[in-house]
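Structure in structure tokens, see below.
For this depiction, one protein chain was excluded, whereas all remaining protein chains were kept in their positions.
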Amino acid sequence: MEYSALEMMAIAAARVLKNEDVCFVGIGAPSEACNLARLTHAPDITLIYESGTIGTRPAVLPLSIGDPELSETALTTVSVPEMFQYWLQGGRISVGFLGGAQLDRFGNINSSVIGDYQRPKVRLPGGGGAPEIASQCGQTYIVMRQNRRTFVEQVDFITSFGYGRGGDHRQQLGITTLGPTLVVTDLCLLRPEPGTHELIVTSLHQRVTREEVVRNTGWPIRFAPVVEQTQPPTIDELTILRELHARTEQAHTGKALPHVRTD
Amino acid sequence: MEYSALEMMAIAAARVLKNEDVCFVGIGAPSEACNLARLTHAPDITLIYESGTIGTRPAVLPLSIGDPELSETALTTVSVPEMFQYWLQGGRISVGFLGGAQLDRFGNINSSVIGDYQRPKVRLPGGGGAPEIASQCGQTYIVMRQNRRTFVEQVDFITSFGYGRGGDHRQQLGITTLGPTLVVTDLCLLRPEPGTHELIVTSLHQRVTREEVVRNTGWPIRFAPVVEQTQPPTIDELTILRELHARTEQAHTGKALPHVRTD
Amino acid sequence: MTSFLSLQAAIAEYVQDGSTIALEGFTHLIPFAAGHEIIRQQKRDLCLIRMTPDLIYDQMIGMGCVRKLIFSWGGNPGVGTLHRLRDAVEHDWPQSLELEEHSHAALANAYAAGAAGLPCAIFRGYQGSDLVKVNPNIRFIQCPFTGEQLAAVPALRPDLTIIHAQRADRSGNVLLEGIIGVQKEAALAARRVLVTVEEIVDDLRAPGPNAAVLPHWTISAVVQVPNGAYPSYTHGYYGRDNAFYTAWDAIARDREAFLAWMQEHVLVARSMK
Partner (left out) sequence: MTSFLSLQAAIAEYVQDGSTIALEGFTHLIPFAAGHEIIRQQKRDLCLIRMTPDLIYDQMIGMGCVRKLIFSWGGNPGVGTLHRLRDAVEHDWPQSLELEEHSHAALANAYAAGAAGLPCAIFRGYQGSDLVKVNPNIRFIQCPFTGEQLAAVPALRPDLTIIHAQRADRSGNVLLEGIIGVQKEAALAARRVLVTVEEIVDDLRAPGPNAAVLPHWTISAVVQVPNGAYPSYTHGYYGRDNAFYTAWDAIARDREAFLAWMQEHVLVARSMK
């Protein structure tokens, strides 16, 4: 079965999730991966969106972090202050997902600006929940497309801290969580090298070459002593992912013009 | 119509409450006064019990601060942390009621111990919400029976701060609320003297003499230049108060033994 | 006592040029109609606060109402960036826009501190983030028991908070349900509170004893505005128009297209009524 690089990325991210994980889900690729995991091997996984919905089971992917279906299918919906106080800062989230405009070799993420902060070339949306997701989830997974614009020698701005300058920089700041233990891209998987915490390639997706990864990385990227081959998507994984997308497409194109209440 | 000194106390306390007040109600005399006010001249008064019930309208007086009827008749019930954070500390309460085992001439209250703190003669229940009610409500009203055990030269322990050593002691501590602007007893009304903030008698209940007040006060109590006579209870006030008590009596003596759910 | 006003009268009375205003809503219950009326009344030099400024803030910025924005995530959810916000920051069009950037945790805590009457909020956050270097309103204090460094931000105290809710009763008590976001805190933190609601009813029909209810004496004015959150949504009333959110990207990308859309859908639409 044919598949795209983005499908591979979503499926590879879904696979690392466990049934007992409590995930802080972001919109886009993380939401895709988390719901795919829930619809395949991890039916009891707990998905939490920062809008306050806990234990949500949407049938389609939400466009926003607070789509109606998230609270309609949630076990409970709490206020946003409670979400950040009792649930995220309270240390109850095992896996957080992060993405961003730029990533460096130590897993630091820029979601704020391209260029100078005060006079930016591009003003990005900002970090939202990410600065604290990065430090307070048990570990974080980063899901991002890989190219020289996104994987850069140095991020223009550290919105969310990964391993800083590497080594034990994280511990030096008093952060006790693991940080970005996995980066899933459309080309490969990267993990922090023990000790240095530099991100190194640990698995290449099917038909992706080392040269392709090097060409799409803004720093002299290194490879693990043993680099694995990512298993290609199974038919099941692809089918379920595509059905999810088809349902989502249909749900989001219909106009939900306001109407008078009928009850 | 005959009436008791305690009925006079409740009715005098009820009279000072206004329709637009938001009251933090304590159990016992304050609850009696607040509900009497609601059932007479202040039908829209907002009653808040620290158990989290906001805008409650009980038909009988609660025995405890969290009786079932309080939440059953409330506009909404919030958690106790929210009550103390957003509602009391948030500055939303206009009137707080306080009582205690001992009161001094500057409105300081002891609800902790009689005797030495570490080796007390009598261990009292403690202040509960009072230390912050005393500082965070717009003003407080103290309702207490007056005698030489309760109105003392010096409280053994300041659980809740009134005017401290008098004068501007309250302002010196950075407290911006008015403090105990009224004390209602079974004998009289006391108010802080402008400037010194010493509690002085401003109104004597019917048939109460100055000598009686002096005899029942542990410090050399002073009287305002003009001492009023408290209006005696009206028939309406007494009738409504007694009906409230009769309903309460009946409600609290019936045993509410657990039963299997019927819905 | 809560006033019941028309939207026009409420915005005229409560929104002053130069004031600090939060129109809150975390994807759900965003007070679009109130924002449109602010645009129609040509309010100026506003300092806007919101955790998640989205299309209505993009529109207010593009129409020249806004001097400063305090925020933590400013984008079109699931679609992309806000072109009007970018144009203001990157090219000063139609005027420059000052930004104060925080994290969600910081602003959620700052609203909660405002609601709680505290001068600041403390939380564990911002470790290693460059936001600390560019935002002087991020400071640190030491726990007096453990010595741990904790982040602190000033409490938010808007001059006015505007929220949209399901319904109010005739006393002005307001019910919110579903994704309630930070609205209760934003309302309780503000000096004045304006609430638009889908309907005004005899019985509030709170779903349970612990539902999110704002008592009437915490609210300055209630305005009935059916569909007042559209294209955002109101749980129990109507859904989110995700197609419109997607379509906004193209409209907002171009200055002329944006102005034409605003003219047709916000400025003229109302004046024809």
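Assorted remarks:
Residue numbering begins at 1 within each chain, and the chains themselves are lettered A, B and C in the order written.
What we mean here is this: a contact is a pair of C-beta atoms (placed from the backbone, for glycine too) under 8 Å apart; a residue touches a chain by one contact, two chains touch by 3 or more.
Everything quoted here is computed from the prediction, not taken from an experiment.
Displayed chains that the missing chain touches over the full complex: A, B, C (touch as defined at the top). Listed residues C:Gly62, C:Gly78 or C:Gly117: the one in touch with the omitted chain is C:Gly117. Although one chain is not drawn, the whole complex shows that of B:Ile45, B:Ile65 or B:Leu241 it is B:Ile65 that touches it.
When the missing chain is restored to the complex, the residue among B:Gly28, B:Gly138, B:Gly167 or B:Pro232 that touches it is B:Gly28. In the complete assembly, the contact with the undisplayed chain comes from C:Glu177, out of C:Asp87, C:Glu177, C:Glu198 or C:Asp241. Although one chain is not displayed, chain B still touches it through residues 27-28, 50-53, 62-68, 70-72, 77, 79-81, 83-85, 88-89, 108, 112, 117-118, 120-132, 135-136, 157-161, 164, 169-170, 173-175, 251-261, 263.
Think of the hidden chain as still there; on chain C it touches residues 116-120, 122-124, 137, 139-146, 148, 150, 152, 154, 177-178, 180, 206-212, 235. Touching the omitted chain from chain A are residues 20, 22, 46, 54-55, 71-72, 74-79, 85-86, 89-92, 136.
FYI, only the chains that are shown with their structure count from here on.
Two chain pairs, B-C and A-C, are compared here, and A-C has more C-beta pairs in contact (counted per touch definition above). Distance between chain centres (mean CA atoms), chain B to chain C: 40 Å.
Within chain A, not a single residue touches two or more of the remaining chains.
Of all residues in chain C, those that touch two or more other chains are 112, 184-185, 212.
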